[in-house]
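Below is a structure I'd like to ask you about.
One protein chain is absent from this view; the other protein chains keep their places.
Every chain is named by a letter (A and B) in the order it is written, and numbering of its residues begins at 1.
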Amino acid sequence: MTQMHVQSDGHDEHGHDHPEFLAHHWDNPVQQFEAGKLGMWLFLATEVLLFGGLFCAYAIWRSNHPELFKYGSQFLDTTWGAINTAVLLVSSMTMAMAVTFAARGKMKAVAVSLVLTLLGAGGFMAIKYVEYSHKFHEGFYPGMAFYEKPNASDLWMPLEETAIAQKAEIAAAEASDSAHLAAEDVARAEMPSPPADSQVWNQPEAGIGPQGLTTNNEIMEMAEFSAFLPSSVLGNIEDQPEELAFAEHHKPGEEVHLSHPLQDPERPVNAQKFFTIYFMMTGLHGIHVVIGGIVIVWLLWLTMRGRFSAAYYTPIDLGGLYWHIVDVIWIFLFPLFYLI
Amino acid sequence: MSIFGFLATVKLGEATSGGGFWMPEGASTVAAEVDEVFYFINNINYFFFALCTFVLVYFAIKYRLKPNHHSGFSHDAPTHNTPLELTWSIVPLFLVGVMFWLGMDGYLRLNESPEDAYPVSVTGQKWSWTFQHPEYGVTEAGELTVPLGRPVRLLMTSSDVLHSLFIPAFRVKNDVVPGRYSSLWFEATRPGQYRLYCSEYCGKDHSKMLAVVNVLPEEEFQAQLGKLAREYEDIEDRDLPVYALTRLYNRCASCHSLDGKSGTGPSFKGLWERTKNGTTAFTDGSTLADYMRPGGEFEVPENYIRDSILNPQHYIVQNYLGAMPTFKGQLKERQIDALVLMIKNMDRLVDEQGNPIESPDLGDADISTGAGQ
Partner (left out) sequence: MTGDPRPLEQPTLTDNYLTYTRGFLSWALTLDHKRIGLMYLCSVLLAFLLGGIFALLVRTQLLVPEGLIMDQDDYNQAFTLHGGIMVFLVIIPSTPAALGNFVLPIMLGAKDVAFPRLNLMSYYLWVIGAIFMVYSIFGGGLDTGWTFYTPYSIDQNSAMGGVIPAVTGAFILGFSSIFTGMNFIVTIHRLRPKGMTWFRMPLFLWSIYATAVIQVLATPVLGITLALLAVERAFGIGIFDPTLGGDPVLYQHFFWFYSHPAVYIMILPAMGIVSELIAVHSHRHIFGYSFIAWSSVAIAMFSFIVWGHHMFTSGQSPLVNVVFSFITFSVAIPSAVKVFNWLATMYKGAISWNTPMLYGMGFIFLFVIGGLTGLYLGTLSTDIHLHDTYFVVAHFHYVMMGSALIGFIGGLHHWWPKMIGKMYNENAGRVAFVLFFIGYNMTFFTQFMLGSHGMPRRYATYPADAGFQMYHIISTIGSYMMAIAFFMMAAYFISSIFGGRRAAANPWGGRSLEWQCTSPPPHDNFSEQPEVGDCYDFSVLRWDEATQGYVWREDVDRPGEKSHA
C-alpha cells in the first residue's frame, strides 16, 4: 500500500495483466468489483435491519401511545428538519456526481464533488447540533433524565387509569362520539370509590398504556378485581391528566412556549418517550452521517493521491452506496417525527 | 441408555389415566388430557427413534468397509429417488399436523376458564407468592388453599420482575408479568398437597420461590378459609408478635434472617436496637437519627419500621440494594402492627441461633406500635 500511484497496467510481480489494486485471490478486476458491490449491498441490508428494529419500536410505541407522538412532535422544528432533508438530498446528488465523474476518469471533478458532499454532511450535523441543543435547553432529554423514575410499586395506578379510558372508549363507541366525556364519567362511577385514607397520586409519569398484547378483556377483568388491589391503586383518580382527551382540545402545531415541559399542565403521561425514540433514532442516524463523513474524507484523500482511475474506483462507488442509504433512512425519519 | 426409553414403552398402558412413566401423577381435570397428547407424541417418537437407530446400526454393521474393499467403490447405488423423498416428507408432515391439532385443542381448553370459577388473585414478588381470596378477604402466603372439584381461576401479577406460576401436578403454568395481568385456571381432582414452583428466572432465590397448593374438599375448604378470615381479628394484642412470626414472617424470610446473618436484606436480629438508637446508616450518608429529632419524620421510631414495609425505597440501608418490594396493599393494618411488634420483640421470640422459642414470655413486652402518638 505504499506505492504512490497505481495504474491498471502497472508493473507487478504476478506477471500478466494483474493490476496492483487487484488482490491476489481474484482473477480479474470485474470479479473483484462485483464482489465488493455484493458485499456492500449485504452490509446495507444489515444496516436497514438495524434501523428496522428501531422503526419497529417506533411503530409499537406509536400505536400504544399515539397521544405522546401528537404531543411531542409539535416541539420539533419542521423548518430545520426540512432544510436538513434538502441538505442531505443535495449531498446525495453530489455523491452520485462523484461516482459518475470517477467512471469518466475526471479526478479533479471527483474531488470537488466529494468536498461538496462533505460540506453537506457537515451542514447536516451542524443543524442537528442546533436542534439538539435547543431541545436540551428547553428541558427535553431522553429517558429517565426527563424526570425521576417512579417505583415499581407505583405501577398500579396507571393501569387503573387505562381501565377507565378503555371502559370509556367502549361505552363511547356504543353511544356516540360526542358522548365521550360523559362515558368516561360513567366508567368512573363504575369504579369502586376510593377509601377515605387513600393518598393523592402524584407521579403521573408511571403510565402503562394498553399493552400491545393485553386484551381488552383482561383490562376489564382487572377493573372487576380492583376491590382487592393495593390501596394505592384507589388514589385520587380525578387528579389524573386526561391523556386521551388532550389531543382533542389541543390543535397540533399550535405554538406552545414553556420554560420546561414539566410545567406544561397538559403534558401527557410519559411524554419523555417521544423524545427518547426521537433522540435514539436521529442519534443513530447522526452516527451514520459522521461515519459517512469519515469515509468521504478517506475517499478524498485517496483521490488526491491519485489512487483511482476510470478503471478502478470501487471504493468511491461503494462509499456512494453507503451515503445514499444514510440519506434514504433520513427520508423516512423526517416525516415520521416532524410531519405526522 | 435407551433402556429408559424402552421402559417407558412398557408403561404405556397407563398413559390415559394421567401420569405414567414420563409424567408425575396428575391431579387436575386437564392433566389426563395433556398426558394423552404427550403419550401420543411419545409413541410416534418411539417409532421414528427406533426406526432411525435400527437403520443406522444395521447399515453401519452390514456395510462395514471390508479390508480388501479399499478401492473400486461402486458408483451405481441409487443417488436419489423422488417418490421415496416425497413419502418421507409427507408422512411426518401428516403426523405433525395431528400433533399440532391435538395440542391446540387441548391448549384452547386450558385457556378458557369456566364462568363460575372461584377467583384468587396472586401476586408474585421476589421471592414469595401471595394469594388473596377476595370472597373471604383472606390473604395467604406460601400456601394456596383451593376447593376440590371446583374450577379455580388465578388472576396473577408481579410487583417486580417476571415470575411464572407452575403446578406440575395440574399441568398448568403461566408467566406472571409486572404491569399486566395474566390468568390461569384448573380444577383439582384429588385432595392433597401439591408443589407450586416459580419457573421463570427471577434472581437470587428463584429456586426458593416455592409454595404448596392445598386441595381440600368443599366443607373443609370453607371451614379453613373461614378460620383464616378471622385469624388476626381474634388475636389478643399481646399475641400479635407470635402471630407475625408464625404466619407473616415467611414473606420476609427469603431476605431477612433471624440469626444476625445478613442476606438480601439486613437481619431482623438487632434491628430494633439500631432503630431505637437511630444508628442505622443510609446509602445517602444520612443516619436514622437525622430524622428522629422532635418534629422529624421518625420522631416515633416505630414509624420507621412501618415506613420500611410500606415505602421501602424511601431510605435504603447502607450496604444493601433497594431490593425490597413494597407490601402496601398486601398487608392489613393489623398485620403491619403485628410485624412491627414482632421486630420490636425479636429478642424474646427467638433464641441466639434465631430459632423460635416455644411459647415465649411476652408478659411485659412492649406492645405499643407507635400509631396514634
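Definition applied: contacts are C-beta pairs under 8 Å (C-beta built on N, C-alpha and C of every residue); 3 or more make two chains touch, one makes a residue touch a chain.
For clarity, every value in this text was computed on a predicted model and none was experimentally measured.
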Given B:119, B:168 or B:329, the one touching the chain that is not displayed: B:168
Residues from chain B at the interface with the omitted partner, ascending: 1-2, 4, 22-24, 30, 33-34, 37-38, 41, 44-45, 48-49, 52-53, 55-56, 59-60, 63-66, 69-75, 77-81, 84-85, 88-89, 92-93, 96-97, 99-100, 102-108, 110-111, 126, 160-162, 164, 166, 168-169, 171-175, 177-180, 182, 195, 197-208, 210, 321-323
Those residues of chain A which, in the complete complex, touch the missing chain: 23-25, 31, 34-35, 38-39, 42-43, 45-47, 49-54, 56-57, 60-61, 64-65, 142-145, 149-152, 154-155, 158, 205-209, 211-213, 215, 269-270, 272-273, 276-277, 280
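Basically, only the chains that are shown with their structure count from here on.
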Distance from the mean Cα position of chain B to that of chain A, given in whole angstrom: 40
